[in-house]
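The complex appears here minus one protein chain, its other protein chains still in place.
As written, the chain order gives the labels A, B and C, with residue 1 at the start of each chain.
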Amino acid sequence: MNKQNRIEIPLCLTITDLVFEGEKTATFSFHLPANLELDPIPGQYFMLWLPGDDEIPISISQIENNEKIQFTICSKGQTSANFLRMNKGDLVGLRGPYGNGFDISDKEVAIIIAGGMGIAPLRFIISTLISRTQKKILLIHGARTHDELFFKEELNNTDIDIRYCTDDGSFGFHGFPTIILEEILQKAQQKNLSHEIYSCGPEKMLKGILDIVNQFNLEKNAQFSLADRYIRCGFGICGSCYLDGVGLSICRDGPVFRGDVLQKITDFGSFGRNANGSKYPL
Amino acid sequence: MNKQNRIEIPLCLTITDLVFEGEKTATFSFHLPANLELDPIPGQYFMLWLPGDDEIPISISQIENNEKIQFTICSKGQTSANFLRMNKGDLVGLRGPYGNGFDISDKEVAIIIAGGMGIAPLRFIISTLISRTQKKILLIHGARTHDELFFKEELNNTDIDIRYCTDDGSFGFHGFPTIILEEILQKAQQKNLSHEIYSCGPEKMLKGILDIVNQFNLEKNAQFSLADRYIRCGFGICGSCYLDGVGLSICRDGPVFRGDVLQKITDFGSFGRNANGSKYPL
Amino acid sequence: MTELQTLIGTVRIRNPIILSSGIWGSTYSTLNRAYKEGFGAVTTKSVGLNPRKGHPNPSVIYIPEIKSILNAVGLANPGYDAFSEELREINHEVKYSVSIFGSSSTEFQQIIQHMDNNLTGNTPIAYELNLSCPHAKKVGIAVGTDPNIVYTIVEACKVRTKVPIWVKLTPNITNIKSVAESAISAGADAIVAINTIKAMMIDIHIKKPVLGNISGGLSGQAIKPIGVRVIYDLYERFGSEIPLVGVGGISSWQDAIEYILAGATAIQIGSALIDYDAPQTLVHNILNGLNEYLSREGKSFSQLRGLAHE
Partner (left out) sequence: MTELQTLIGTVRIRNPIILSSGIWGSTYSTLNRAYKEGFGAVTTKSVGLNPRKGHPNPSVIYIPEIKSILNAVGLANPGYDAFSEELREINHEVKYSVSIFGSSSTEFQQIIQHMDNNLTGNTPIAYELNLSCPHAKKVGIAVGTDPNIVYTIVEACKVRTKVPIWVKLTPNITNIKSVAESAISAGADAIVAINTIKAMMIDIHIKKPVLGNISGGLSGQAIKPIGVRVIYDLYERFGSEIPLVGVGGISSWQDAIEYILAGATAIQIGSALIDYDAPQTLVHNILNGLNEYLSREGKSFSQLRGLAHE
């Protein structure tokens, strides 16, 4: 088992801060007790329990000093919507960190591709790369529309290169981030730099990215966070989140996988499974 | 809880050696697995399980390198008698070490008083004092008869001063070891040396010793091992071995007590309790 | 700590932490000591008609991996006659209850009558009927899983004494609510739950059960989630109709509160004493934790009961 410290039994903490990033998205802050030393890795997630309702997996959006931890939640259904109705001071149960996070790697350039809510876990890897490495960082940040380009201001305040794109053309490039990725990789082939790709977003988009990195033989240097599946236990026991093919779990073997592993996952990008285990097309 | 390593679930080991010390007394050797690091303290005991029969408390008689451990068992009733019928290679269950052992103390002279089987745990404190301190050691070794002065040869091979006594006069002084103790303490008063007294034997004898050390105001420097009571759990839970007065247990607070504590034990030297908890006169 | 005074039916104790039966309580000295070290009340070892030496050893084994104890002491006790003499020595300020086992209602009556007569100077706060020991023949669980027998025994005890009758139940049962219901309708003044859970251990070298009695009962942290559920179910069924004393795996103030929120009026502690050099530390930690919790929550102790049901 992972020797990392982990909260297993939901720890109820009050929401110390709640900031709306958009109409249906907010960032929640909590103060972790001082002695826990969880040292989470970007890409890892927590199970967030809304008492009386349900518990959902949410990536760590940011953590400062192992203490102030943030989650960014987008309203997608019952529980996530109810989260957005909570207030500062309300109690939420936290357990985690769970899962396999992003590797920092030794490559010279980090290309980060965020689709929609996928920016949340990537925000954490971006700040980690900035503080711990000298890498050149390029962010391709896509969303449906301008309002959903969360953390724009915060990210603009860093030194990283950012390329925005929106599906509706309301800001930045009008189109999918995958198109920009392809361009960039094409140019990069000419230069002699090594690249590591970090991505999170809808599984369809990740599938598109995988196809592109494959063309460039970069699948081993591309990391994907699959944050779009049903999770129950978080530690690989219950079987709810296993992917077809070799039988890997999102909750424990993932949510971050490298491209060469993703290729063996036969339902990647095509099917998900809901709480009862039946398949639905993505 | 005591942070000492301890075997809690009986660990079955083969008897690697079995040496008769007398007609009804034998020393059993076992090899402890290398990684346990039990570091037992003289005066502590183990629970020795004879499968199919019962489990009895037996003091550690000797241990070498945290590995070769010895117990000296005297046949007193069913289980101890059955132990003496065992052979090399037979399996015995061990759990321990339990209880509170002897303090080494900073006194210049160690007076050791053994009555009968009481020599077993004292053998271990003697070897410890010899190897770890420069103390002058004086052993008063009493038994009913010559044949029951166990470990005589081994102890004669050390540098310590030994005074033998037997109830029947068959060897050494004809009389109780308490008489010798009194003499020694009287002489010691004249010299300016500090004394620590270690004793183990029938409770009646220990009572005699307590009365004597009291006269010399040495009760705080006298340690007594009460190895003559019914023990069930070994860790202070079940209530079988609690002594009257302040409510101390033999199994966990003892078996070694200092004289000033013993004074508060109202049934010391007068009553014991059997397995059902009823009192019997000692 | 007046605010932790607890009322179990008509019985008032200074705090809700009670020493459970079979831990320590075989002698007047340990009962005195436990009370002195802070328990709100103490329970004696279970006593029966005749002296009983209990099962052969090993009879009490600690399992560190799960912080639990496996025991088959087998209700060792000196018989009610000798034991009532022992109990006469208990200090008068000590609040104690006497745990009793028996195989029939007349046996229970006989013991209670004798205790009533002999303990007039210092009456126990309750007789706790052990209808739940899982490792002794014909008594304990043997009488505690049949609602009719439970009814008969409790009723028989109630007619014999004015001392409150508490009934200690077993979790080794399909439906604990039905025996609780019998006990309550027969007049029980409180339900105590749970006793240990049937369990055993086999040594793989000797290839024999470790306990002298082969099988025994599991207590300690492993059974806490099981005990909490029993109390929750009983409170769900009976509400505040009957006081509930929660026991099973409690070793911290958080555990104690969990039982209270589930519906317990008070709690008992047994196996956790293994982790403390003096139970004083344990009891004080729990009382301090409770007090701090209450002031953080702005609630009185009695307001906590059953809150998890709301």
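As a working rule, a residue touches a chain if its C-beta (ideal position, glycine included) is under 8 Å from a C-beta of that chain, and two chains touch if they have at least 3 such contacts.
Keep in mind that this is a model prediction, so the values were computed, not measured.
Looking at the complex as a whole, the chain kept out of the display touches A, C. The residue touching the chain not shown here, chosen from A:A26, A:M47, A:L181 or A:V261, is A:M47. Per the touch definition above, the residue from A:I15, A:L38, A:I56 or A:I69 contacting the chain not shown is A:I56. Within the complete assembly, residues 1-2, 8-10, 12, 47, 49, 51-56, 91, 93, 95, 232-240, 242-247, 266, 273-278 of subunit A touch the chain that is not shown.
Taking the complete complex into account, residues 63, 65-68, 70, 145, 172-174, 197-202, 204, 207-209, 214-215, 218, 221-226, 228-229, 232-233, 254, 257-258, 261-262, 293, 307-308, 310 of subunit C touch the chain not shown.
The rule we apply is simple: only the chains that are shown with their structure count from here on.
Contact topology of the protein chains: irregular, matching none of line, ring, star or complete. Set against the C-alpha centre of subunit A, every other chain centre is closer than that of B. Look at where the CA atoms of subunit B average out and do the same for subunit C: the two points lie 36 Å apart. Note: centroid distance subunit A to subunit B, computed from Cα atoms, is 65 Å.
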